[in-house]
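Some notes on the structure that comes next.
Only one protein chain is missing; all other protein chains are in place.
Chain naming follows the written order as A and B, and within any one chain the residues start at number 1.
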Amino acid sequence: MKKVLVILLLAVVGFYISETFFDIGFGNTHFVQNDQIKPVKDTYLQQTVQTLKVSNTVTSIVVNFRGFDTLGEVTVLFLSVTALGSILYKRRHHVGERSVLFSASSIVTSGSKLLFPAIVLLGTYVFIHGHLSPGGGFQGGVIIATGFLLMLLAYENYSVSHTNLAVIESLAGITFAGVGLLGFMNGGTFLQNFLPGGVLNDLFSGGVIPIIYIAVGFKVAAELTGVIYTVLNEKGEYNG
Amino acid sequence: MDSTYFQYLDYAIYGSSVLIILIGLYGALVKKSLLKVVIGLSIMEAGVNLLFVALGYLKGGTAPIFSPKGIEMADQGTKMVDPVPQALVLTAIVIGFGVTAVALSLVIRLWRHHHTLSIDQIKNLKW
Partner (left out) sequence: MIAFILIVLLLVLMLAAAVYAIVQKDLLYAVIATGIISLVLSILFYMLQAPDVALTEAAIGVALTTIIFVITIRNTVRMEDESDRDKNIKSTTK
């Protein structure tokens, strides 16, 4: 009975939602054809290549034009990692017992020793060149966290110290907020670009954007490594 | 991606992304095991992100990156795809992962206390 009611309700909701989207159409331009109203994306695309001289438009929107939303996202990620660490709290004398109780086979152990520097190098490359090619802080940080996950799964007594991770994360967050506060220097607003933009497609172009994205990359990498380390150190009870 | 069948792509992409949202919502409403509810939430987020990025597509458009070839193509009249929904979806994916992580930590904590994951048998509200 409950399933029939739920299916009916979902069918009604789905019909009205999909009818709205079929009316909008796929691949058309959606704005009013008027000479005075200019859509937002034209302004962003024009200002990215002329004023900021940055190649990747999505990076300039995420860091420069809507930089305050990125600050909010970094805060939400920090809050969720803190909540996870405090919900899975356990007493101090259980530290050191892991969910994975054995090392992997010899192919995995020797291969992961070779792969780990390559993965960290790839992640660092992705978040340093965020304004020139697809990539950026979030993508590079997640790639580095995946490298640490490989090492944690292959060796049974590999450990990352929580103190170092906390220090790196806090310093990166302070850098982000500090660069935002430095935007007040030339009489501007919070998170305004105060360094000069350089030549297009150069590494040191785009003003303040590479600095913010490098800080975000370090912060996301440290946070996600901490999440995986916390969840892996759960010693659950055996069932059955 | 332009061909004679372009008009049917409209129904295909929007219809299937709304269907994925509904399948995830069904799993979150009906299923009895708590892990299935979290899986349903994760499927729903995937559907919503697909719907959002598909709204910003322009026919015959290219990626919004100004490489030297991109500037040359833009001068010849090729349009660029809308970059604003892509920036919003970037944030949404990361926050979706944070929500899934906190939900799974709550599941582990509930299992430690009640030793069951079925919502019929977890009756008291305090742990």
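Here is the rule we go by: contacts are C-beta pairs under 8 Å (C-beta built on N, C-alpha and C of every residue); 3 or more make two chains touch, one makes a residue touch a chain.
Keep in mind that what you see is a predicted model, and the values were worked out from it rather than measured.
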> For the chain omitted from this view, which of the shown chains does it touch?
Replying inline: A, B
>> Which parts of chain A face the unshown chain closely enough to count as touching?
In response: 56, 58-59, 99, 101-102, 126, 134-136, 138-139, 142-143, 145-146, 149, 224, 227-228, 231-232, 234, 236, 238-240
> What residue numbers in chain B mark contact with the hidden partner chain?
Replying inline: 1, 3-6, 8-9, 12-13, 16, 19-20, 23-24, 26-27, 31-33, 35-36, 39-40, 42-43, 46, 49-50, 53-54, 56-57, 61-65, 81, 86, 89-90, 93-94, 97, 100-101, 104, 107-108, 111, 116-118
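Assume only the chains that are shown with their structure count from here on.
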> Counting in whole Å, what is the centre-to-centre distance of chain A and chain B, each centre being its mean C-alpha position?
Replying inline: 16
> Hey, which residues of chain B end up touching chain A in the complex?
Replying inline: 6, 9-11, 13-15, 18-19, 21-22, 25-26, 29-30, 51, 54-55, 57-59, 63-68, 71, 80, 82-84, 86-87, 90-91, 94-95, 98-99, 101-102, 104-106, 108-109, 112
> What residues of chain A sit close enough to touch chain B in their complex?
Replying inline: 2-3, 6-7, 10, 13-14, 17-18, 21-22, 24-29, 40-41, 44-45, 48-49, 55-58, 61-62, 66, 69-70, 73, 76-77, 79-81, 83-84, 87-88, 133-134, 138, 200-201, 220, 227, 231, 234, 236-237
